[in-house]
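Input: one structure, supplied below.
With one protein chain withheld, the remaining protein chains of the complex are depicted in position.
Coming up: subunit A.
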Amino acid sequence: MDRSDVIILGGGLVGLAFAAALDSAGLRSIIVDPADPDSRLTGAFDGRTSAVSSSSKRMFDAVGISEHFPEPGCPIRVIRVADGLEPGGLAFDPQDDDEPLGWMHENRHLRMALLARARAGEKIDLRFGRRPVKTVRDAHRVRVTLDDGSETEAPLLVAAEGRKSPTREAAGIKLASWRYDHAAIVSTLRHEKPHDNIAYEIFYPAGPFALLPMTDDDGGHRSAIVWSVKKKDAPGFLKLSDEDFAAEAQAAMGGFLGQVSMLAPRTSYPLGFHHAARITDDRLALIGDAAHAIHPIAGQGVNLGYRDAAALAQVLVEGARLGMDLGDAQLLERYQRWRSLDTLMVAMATDGLTRIYGIPGKTASKVRRFGMQLIDRVGPIKQRLMDEARGTSGDLPLLLRGLPI
């Protein structure tokens, strides 16, 4: 029997970040994941990127993940929001001495750093290529039997298995979900002119076109795109030749970054939004997409997951210092209370943004431009939106303030 403080099902971005947070404070974890993590690291860049908000970055610094990045990532200094290519957009431009609003990373680099951190963690026991075959949660402990016959035991089970979490389903936790009639096309492109560390969100009636600055490589300037299109149009966009797709993207951008070409294959994701009715059960906590997933326009999805990880790690470490059973209902209740308001607010805000911009027509466009100019002038609302992008709104867990737990 292998005992630990926490058993984490799922060794993705959020599960690994959570284990690193626990390890940094001296709590042990066993991570179980059926995948072979190294297979996803080799090979060419697949075009998948993530925005790491500045608060998530602070946690990465505090728990020793950042030092494993093969490259530092690209800082986002300004976020420009525009209604189509009409003038009168909104810019989130922090003062020069402020920290960036976020950092852009290739997903493979994120994975590489998280995996290297987990492997360096003395208190992290990695069980990749292993599947849980039996999970029993009783009054005193959780026991998970793996497909190689090994038995693991801990006071708490954490499900970080992603949106289709079998553990959440087995616990009978209901899911509220919305499906948009949209899909996101994700890729990375090369452009002629420098991006000046600006992220763009250009709203079209069919959906937002987001452009996120990446670090330059040997070939020149790069940006990631997340382009929301009508679901029925997505297969067509995927079928286009690289040249034709690049031309479409260049038109959507109005050519402000000059000539555009493709750097990576295109992938499409159906857009949706889901939210678990509760994120805890007896000796069980959900983190990341297992608990909630949101529309990716504001780049908040995985950052919400890191916030779960930071909050739960703090609750558990503080509980351990009080000598509490880590599966104690009072600890889980604190985590539930701490996270539920925050995730719902962010979800509602991004959902609202999509709906407002989804209305076609000239009048709607005028209203939007008026709204953006208004927000641009009214300090507090703008500050609030900027804090949301940074991930610094709400009652922040210590790690997200860059403080150790």
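Convention: a contact is a pair of C-beta atoms (placed from the backbone, for glycine too) under 8 Å apart; a residue touches a chain by one contact, two chains touch by 3 or more; residues count from 1.
One rule holds in what follows: contacts and distances are computed from a predicted model.
One chain of this complex is left out of the view, and of "3-isopropylmalate dehydratase small subunit", "Ubiquinone biosynthesis O-methyltransferase", "Protocatechuate 3,4-dioxygenase subunit alpha" or "SoxAX cytochrome complex subunit A", the protein name its UniProt record gives is "Ubiquinone biosynthesis O-methyltransferase". Touch with the chain omitted from the figure is made, among A:R119, A:K134, A:K239 or A:R321, by A:R321.
Checked against the hidden chain, the listed residues A:A120, A:A277, A:A329 or A:L403 yield one contact partner: A:A329. Not every partner is drawn; the one left out touches subunit A at residues 25-26, 139-140, 319-325, 328-331, 334.
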